[in-house]
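Have a look at the structure below, then the notes.
A single protein chain has been omitted from the complex, and every remaining protein chain is retained in its original position.
By letter and in written order, the chains are A, B and C; residue numbering begins at 1 in each of them.
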Amino acid sequence: MHASVEQPHGDQEAQPLLVVRDLQAYYRTSHAGVRRGIRAVDGVSFTVRRGEIYGLAGESSSGKTTLIKSIAGAIKPPLEIVGGSMEFAFLSGYGGLHRAARAELERIRWRHLSYIMQGSMNVLNPVRRVRSSFVDFAYPHIGGSLKQFEQLVVAHLARVKLDPSVLTAFPHELSGGMRQRAALALATICRPGFIIADEPTTALDVVVQKEVLGMIRGIQRETGSSVLFVTHDMGVHAHITDRLAIMYAGRLVEEAATAEIFRNPLHPYTKNLISSLPRIGEDAPRAGLAGAPPNLADPPSGCRFHPRCPLASEICCREVPVMREASSGHRVACFAVNGGDGA
Amino acid sequence: MSGYAGYVGRRLAQFLLVVFIGINIAYVVTHASPIDPVEQSISAVTSFGNTAPDAIEQMRKSLRELYGLGGTPVQQYLTFWKRILSADFGPSLSAFPTPVGTLIGRALPWTAGLLTVSTLIAWVLGNLLGGLAGYYRQSRGLKLMGVIAMGLHPIPYYILAMLLLILFGFIWPVLPISGGATMNLPQTLTPEFVFSVLQHAVLPALSLILIGVGSWFLGMRSLVSNVLAEDYVVYAELAGVNSWRILTSYVMRNALVPQVTGLAMSLGGIFNGAVITEKVFGYPGLGSLLVDAVYAGDYGLVLGVTTISILSVSVGVLAIDLLYPLLDPRVKVS
Amino acid sequence: MVAFIRELLRYRTEFRIGLALVAVVLLLSMMASFSPYPPDSVYVVPPDLPPSLTYWFGTTSRGQDVFWQVSFAIRNTLLFGGTVALVSRLVALAVGLVSGYKGGWVDRALMSVNDTFIVIPLLPILVLFYFVMRDRISWLMLALIMACFGWAYDARLIRSVVMSLRQREFTQTSLFSGMTTRQILTEEHLPYVVPILFSTTMNNMVWSIGLEVTLAVLGFTDINTPTIGGMIYWANQHTAMVAGIWWWIAFPTIAVIMAFIGLFLLAVSVNAHIDPRSRLWSTGEAS
């Protein structure tokens, strides 16, 4: 296992790559004087360690995307960071990318933090050749002569089993899998310390998905990067992540090593997710859970899961459960698991 | 590349077909005109002296002969095509025997010059500002510009032109309001003449730009806001790609594709002339020539202008189609 | 539908402004039915009066009340522009979608027809048509002729959009999943085409009304029916601009501008609202 190029070897527990503390990110709108807030992320805390793949699971509109937007600093009105902080190892003192100075951001992006997007086969500019995307994204960070840069890109493409000829192709001339791999190469060319991957394999067929996941793992191992891996697909999490957090309605409900979660889910929501786990590549709806995810503009009081929870008791409606360590490295936010005292 | 060659070949065939059908329709329509050029000439002539019907009949006969209107319809049609193919539109009937080519040749540079330049300026300006307005949605200046564009766009052109004319020709008379150049200035390439032409083109061009810029602006703005939501733009922004580069190479470059189509077509369409511009600003050009020709039943001239118009628009459309794969590589040529 | 409009009203300022403008214009045009004077009668009121409490928009040099004239004119003009837009949109949409999606010889055949309509210069044809039809030319007929020539440009635009949509993944996916052409067109492509349709409708209306004014200024329309072009025609005949009868020209112009800004804002806000990507930003339904 290689460590990040930038950081000296050290105590991973002591120096995590990212510490998120009590993050609150709301969509705020104002109509005719009435302010409304949609609490898409509401008090989320977690830590991403160096060299690990940290998974984030949850169904649609659980706030995953907002969370990674916030972490990536892609904040545009009406989205606002209302509270909390995000400390990166490579960026101290700002409490999050969204507060970083412009120059700082330009330095950090892609060099230290890169991003693999949902539907990442569409991230390449369709009217330009693949090469120019590499130049636009990475060349300012790497520098040197263009020729050297190109050699570097070719070498890197080889890692994802792509021929150098893709550089002169237009994106549409490549197959879906090739584009996916090109996007992966694009995201990792600068060997960033931290990669955010948002549903990177969702639209792929099973074979390609497996291949891409293997490559992500391979590159991560090779560069020692940390990856924040977001997908709703528990099968994918089982396949790739080291640790896993489950998100529901803007909050984390459970976090543990991936194997531990699958072996011993504690939160009723997690249990439900695991029990209805589809096989890899099958994008079937999760059965067995009544009701719909809550409206975040007007979330349920107390534990946000309580209207759908089979174990809900009176306190769940009243008070918000906090994350507590149930066993070593296994945190969960549930009164039924942690016992009845509130926050 | 052979795929592309085949594509070009098929497209050329289609081009020829379109031109052929177009010119034929123009021929049929103009010949269905109720205006008889001979009667028009006679009515102009008979404004003097009382003329007996038999004398008029004689005049009619000699005019028909003179204008080459004899022969069966088939013969006339064949003569017409023979002329078109040898790039000769024959004599104008209402300005006999001056060739149609001469009349068009005199008017065309004015029209082409004024409309090409103002169409291009409107296009560049509209797309630039529209692109910026779509990209920097919060900018107050650009928002205001959006409102202005929205307001200018639907003003009937005649009103706008008259307002400009009154504003710059009367209330604050700094610009010439009539003609293509100062009177009594020889039309040779002297600095004086060129300056005069530019000066005289300011108001007509301004009116065309003001009226034209709005639709490009609004079109571009909405195209840009569509493109902005595309993954590749969001991704490039997340990646910290230089924002000017994003605006130009990612946003504008993709949004421009349909606008280029529009440009080619409106550039082709300029050969219709801008009749109202010419009327209001007394600017020389094809538009009034065309309307005059229609009035006079001078179908030689009408056909000449329409043929040139058909050809130029077809070439414009052809050019877009041939260039489209270059503009948008996603489009397969097959 | 009601809920949709309520939502629009609630969250979109543009929609509210647009709706207000359109409502004013529609109201104005509906007033035409209550006009105390027949639209083509002259010298029914004292001529050349500036706007006042009695004559809100003033009176023309022909002794007509500008208010009622504008009312008739905007009604007829919107009806005219709307008809041209509606008919030509239907054709443009059909041709554009089919041509862009089917490709091959269908595309080539349709585009040949399409290009023929694009390349034929419209003005001389309209003028000639006027010469043939004379006073039998009604606004409906003129509208239909203009619709015949007004679709080709936009059909090409729609076709080009569909052509690039066709290359996208979801089309291929839909195709593999066994959707029919019709389904793909209506369910997958239409949402992308609708915004273009809206904006081309606006442009088409501006174009047709502009052309109507052009024809009127040149004297090639039925001057018996008041339209915006007709009003300008008569104002011109009385040199209203230099004679200082500005209200004769200002009010119809303002009415046209209001109608268009209103329609434009409606289209823009509806577009933004049905576009799932931009909807997110305003109602904040985070994923």
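One rule holds for everything that comes next: contacts are C-beta pairs under 8 Å (C-beta built on N, C-alpha and C of every residue); 3 or more make two chains touch, one makes a residue touch a chain.
The rule is short, and it goes like this: contacts and distances are computed from a predicted model.
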Per UniProt, the name of the complex member that is left out, chosen from "Na+/H+ antiporter subunit G", "Carbon-monoxide dehydrogenase medium subunit", "Malonate decarboxylase subunit alpha" or "ABC transporter substrate-binding protein": "ABC transporter substrate-binding protein"
Displayed partners of the chain not shown (whole complex): B, C
Per the touch definition above, residue among B:Ala55, B:Leu78, B:Val147 or B:Leu323 touching the missing chain: B:Ala55
Chain not shown: contacting residue from C:Ser35, C:Ser112 or C:Asn236: C:Asn236
Touch criterion as defined above, residue of B:Val8, B:Ile25, B:Leu69 or B:Leu175 at the omitted chain: B:Leu175
Chain not shown: contacting residue from B:Ile84, B:Ala122, B:Ala149 or B:Met162: B:Met162
Subunit C residues touching the omitted chain (full complex): 40-43, 47, 61-62, 131, 134-135, 218-220, 222-224, 233, 236-245
Contact footprint on subunit B, counting only the chain that is left out: 34-36, 39-56, 58-59, 61-63, 66, 92-98, 103, 106-107, 110, 125, 128, 132, 136, 139, 141-142, 162, 165-166, 169-170, 173-180, 182-187, 195-196, 199, 202, 244, 279-282, 284, 288-289, 292, 294-295, 297
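As a convention for this text, only the chains that are shown with their structure count from here on.
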Path length in the contact graph (subunit A to subunit B, fewest steps): 1
Most remote chain, CA-based centroid, reference being subunit C: A
Identifier of the chain whose CA centre is least distant from the whole-structure CA centre: C
Averaged-CA centre spacing for the pair subunit B and subunit A, given as whole angstrom: 54
Of all residues in subunit B, the ones touching two or more other chains: 257, 328, 330
Junction residues of subunit C, two or more chains touched: 167
Parts of subunit B lying in touch with subunit A, wherever the complex brings them together: 230-232, 234-242, 245, 249-250, 253-254, 257, 327-330
Residue ranges of subunit B touching subunit C (in the complex, touch as defined): 10, 14-15, 17-19, 21-22, 25-26, 29-30, 32-35, 150-151, 153-159, 162, 166, 215, 218-219, 222, 225-226, 229, 257-258, 261-262, 265, 268-269, 271-272, 275-276, 279, 287, 290-291, 294, 302, 305-306, 309-310, 313-314, 317, 324, 328, 330-332
Touching residues (chain side subunit C, partner subunit B) in the complex: 108, 111-112, 115-116, 118-125, 127-128, 131-132, 153, 156-157, 160-161, 163-164, 167, 195, 199, 202-203, 206, 209-210, 213-214, 217-218, 228-229, 232, 241-242, 249, 253, 256-257, 259-261, 264-265, 268, 271-272, 275, 277-278
